[in-house]
Structure formats: C-alpha cells, structure tokens
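Supplied in structure tokens, the structure appears directly below.
One protein chain is absent from this view; the other protein chains keep their places.
Up next, chain A:
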Amino acid sequence: MRKFIKLASTCLSMPTENIDTDQIIPARFLKTTERKGLGKYLFYNWRGKHFDESIHRGKKILIAGNNFGCGSSREHAVWALMDFGFEAVISSSYGDIFYNNSLKNGFLPVILKAGEIQKIFNLIEQNPKVNLTIDLQKQTVVAYPLLFSFPIDSFRKNCLLKGVDELGYILSYEKEITRYELSPQSLNIL
C-alpha cells in the first residue's frame, strides 16, 4: 500500500454535505475490471456545474461538507479520487465503508470539526491558492494562520506511515485462523 506521511497542496473546496459515492463516480463507470484510469470519471455528472477539471487539476486535497463518501461500497470512488491526483480528503464525517476503503489505499481521510472546516472554507474563499499542510505523524492540518488536530486510530496511522500491506498482516495470523476454523466455536468447522 502507498505510504502517507505529509502533504502540502492547494485545495478543492466542496461545501456540499452528503457527497455520496454515486456523485464521486457514477455507477455506469464501474464496468471495469481494473483499478486504474478512473480519474476521468471523477464527479462526472457534476462537470461543468460543481466541478471544473481544468481548475482543479493539480490539487491534492479535497475539503467537503459532512458525511462525505456515504452510500455505496464502491472502492472505485477512492480509486477515482487518487487517479485524478487527490491524496487526501478533509470532512467532519465519512461513510464508514468509504473511510475504510480510503485507509486501505493510502488515501488519508482527515476528520476535523464542522466549525474548523467552515474556517478553512472561508479561508479558501478569500484566497483559493492557499496551501494546506497535512502532517499525519503530528496529526495536524495547517492552513496558515489556522492549525487543527485530527484523530486517527493508532493502528491505521502506523499502517499509513509505513505503507503496511493489511492482507500480509492478516495472513501472519495463519495459525490463529486455522485454530479458529477447527474450534467448536466456528459455525463452519473444517
């Protein structure tokens, strides 16, 4: 998995709440057997309205209203954001599955309080070229003169900092898995 340590970039601001994964990538673009090349479908239905590719190309951080990535389980949403060039998203809450999917791809979903996010929205409105710095080790977002801290599970943080392969981690417990499968507790005893 891709590592995430520190990121500084300008920021795409989307103050809409509940941006669901159908908006991030509409279902008709899920007819693929690959992970790559989905960036061209990012916010496809919003292009020319709420999303302008030529302006936002090169921005690596997306900041959005609460409940970002709600809805469907499609990991394609994360792949599309990453393929377009985003490396992190900031919101006050996320759809659970989207949040999980992000962490499994080295894409950082930062959680800030709604009031803090509003301050960043305001800052970007005044100066669209303002740079944000996300430091995972310190768990901070800096948008001068603002500085906010964000929470993240220590296990997940460590996985992101080191780029740990989760499947490898699970398979390192092979003995425990087999023991479970042989135990009376298992509903599918081998």
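The rule is simple: a residue touches a chain if its C-beta (ideal position, glycine included) is under 8 Å from a C-beta of that chain, and two chains touch if they have at least 3 such contacts; residues count from 1.
What we mean here is this: contacts and distances are computed from a predicted model.
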Matching the hidden chain's UniProt record against "3-isopropylmalate dehydratase large subunit", "Multicomponent Na+:H+ antiporter subunit F", "Sulphur oxidation protein SoxZ" or "Glutamine amidotransferase type-2 domain-containing protein" returns "3-isopropylmalate dehydratase large subunit"
Which of A:27, A:55 or A:147 touches the missing chain? It is A:27
It is residues of chain A that touch the chain not shown, namely 15-18, 20, 22-23, 26-28, 30-35, 45, 65-67, 70-75, 78, 93-97, 100-101, 104-105, 118, 121, 153-155, 166-167, 169-171, 173, 176-177, 180-181, 185-188
